[in-house]
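The complex is shown incomplete by one protein chain, all other protein chains being positioned as in the whole.
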Amino acid sequence: MTRTAVVVVDMLNPYDHDDADLLQRSVREVVRPLAGLVRQAWEREDVELIFVNDNHGDFSATREQLQHRALNGRFPQLVAPVPPPLDCAFMAKVRHSAFYGTPLEYLLRSHGVDVVVLAGQVTEQCVLYSALDAYVREFSVRVARDCVAHIHADLAEAALRLMERNIRAELLHAAHCLNH
Amino acid sequence: MTRTAVVVVDMLNPYDHDDADLLQRSVREVVRPLAGLVRQAWEREDVELIFVNDNHGDFSATREQLQHRALNGRFPQLVAPVPPPLDCAFMAKVRHSAFYGTPLEYLLRSHGVDVVVLAGQVTEQCVLYSALDAYVREFSVRVARDCVAHIHADLAEAALRLMERNIRAELLHAAHCLNH
Amino acid sequence: MTRTAVVVVDMLNPYDHDDADLLQRSVREVVRPLAGLVRQAWEREDVELIFVNDNHGDFSATREQLQHRALNGRFPQLVAPVPPPLDCAFMAKVRHSAFYGTPLEYLLRSHGVDVVVLAGQVTEQCVLYSALDAYVREFSVRVARDCVAHIHADLAEAALRLMERNIRAELLHAAHCLNH
Partner (left out) sequence: MTRTAVVVVDMLNPYDHDDADLLQRSVREVVRPLAGLVRQAWEREDVELIFVNDNHGDFSATREQLQHRALNGRFPQLVAPVPPPLDCAFMAKVRHSAFYGTPLEYLLRSHGVDVVVLAGQVTEQCVLYSALDAYVREFSVRVARDCVAHIHADLAEAALRLMERNIRAELLHAAHCLNH
């Protein structure tokens, strides 16, 4: 049986970085469908839900602190609707790819996951890099097209095309990401 | 300038695993010198202090939960004296080596660390594997001899000999680990 | 002192894959400047020259075999001008990134390399993925713009823009890649 994981990238964001204003416009559009995808993944027995979030250079930050800082950042309304469920797998990352310096590959393999559904931010950065790393490791990649947010629309479009063409990623609406 | 990191392994332990009774006898001996080493490392500007702890298979566990479970485990008196300071680097690991599936290598390199001082448990398991991984990555290794605890004395002795002979680890008392 | 490595990707190619016809048109344009860059790198004491080449799924292939197959492939005139010098570092890779499953990171670090200059093929695939992996590992990235070949011009353009914008890659002509 094919097993699927939904990997939600970097949604705990205080939006205090460069380009945060550009980014938040796009995040507004994805929060609602992403919240739906997270809920659906969480309810499905055959789907792993995994939150991976940058520690923003603070190696002492706990999960609660990352969440607290995001909820007390500039756009709490973009954070509050997509909280990582308490019992959900959560891992801090330190660079762009969700695979680098994290136990993500180990978790996916030990749970027999074949298909990785990517959601979150930023399409043309962490989502792209994570997709490439998943592909290199022979996971099938799906991108939840209405659940990924960008800073620059043109770069995001280019990143999506690169994923579709060169790593055979399926670009799907959230409603179809968990169909086998 | 040589920079040093003290890596404290798996001290947040509820001691509910096989061999925990054997292990706790040895941990009793090391808690006090280890607490001293941690304090010293924490006060030194040129020393990184990093706690790396198994998540015991729970990928949703937060740092607080790992600490809470250990403090509510069978031997809180072995946990309470060596708490990770709040602002201290902390990372969960999922297998034996502190390098596998963690950002430890990235953290060490980005802080310019050359020398890794290992402390904690278990000498002949996670300490050994972490030491080998450090050596393979060209870090110099020191083992704080009075700060590492074992399950089996004979295997620990063998592991220390292997580290000393084959990866040129220095086996030093805590008092000397931070001397350059 | 900043040290530089020139990493030549996948130039030993028999061109028997899908899209090889599209690719060879672009390779024609880059062979001459690439040969110049390789020569210059090879002569410079402070520059590492490293060839990384896919094994095309054959884990028994030797360097000579990879070279032989490429020279006996469909476009030997695109292979012959850029031979890896006999004493030059050479590593087989098995997936798209030059870092995945290879000792490239180890070699770069042990030689004190800070700056990675990427050249070869394919701009929007292996060059892009290697650039991202270099960036994640904190190497500075330069792309020798006249020494990278593509399959699809539009995807290559997008890949170059992504590298320039998001990983701060410098896109330089070969003549300037080795200036510090």
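To keep things simple, chains are lettered A, B and C as they appear, and every chain counts its residues starting from 1.
Quick note on the criterion: contacts are C-beta pairs under 8 Å (C-beta built on N, C-alpha and C of every residue); 3 or more make two chains touch, one makes a residue touch a chain.
Predicted, not measured: the structure shown is a model, and the values here were computed from it.
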Contacting the left-out chain in the complete assembly, out of B:Arg32, B:Arg109 or B:His152: B:His152
In subunit A, positions touching the absent partner: 109-110, 138
Interface with the undisplayed chain - residues on subunit B: 95-97, 100, 124-125, 128-129, 132, 135-136, 152, 155, 158-159, 161-162, 165-166
Missing-chain contacts mapped onto subunit C: 50, 59-60, 62-64, 86-95, 100-107
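Note that in this section only the chains that are shown with their structure count from here on.
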Mean-CA-position distance for subunit C and subunit B (Å): 40
Numbers and ranges of subunit B residues touching at least 2 other chains: none
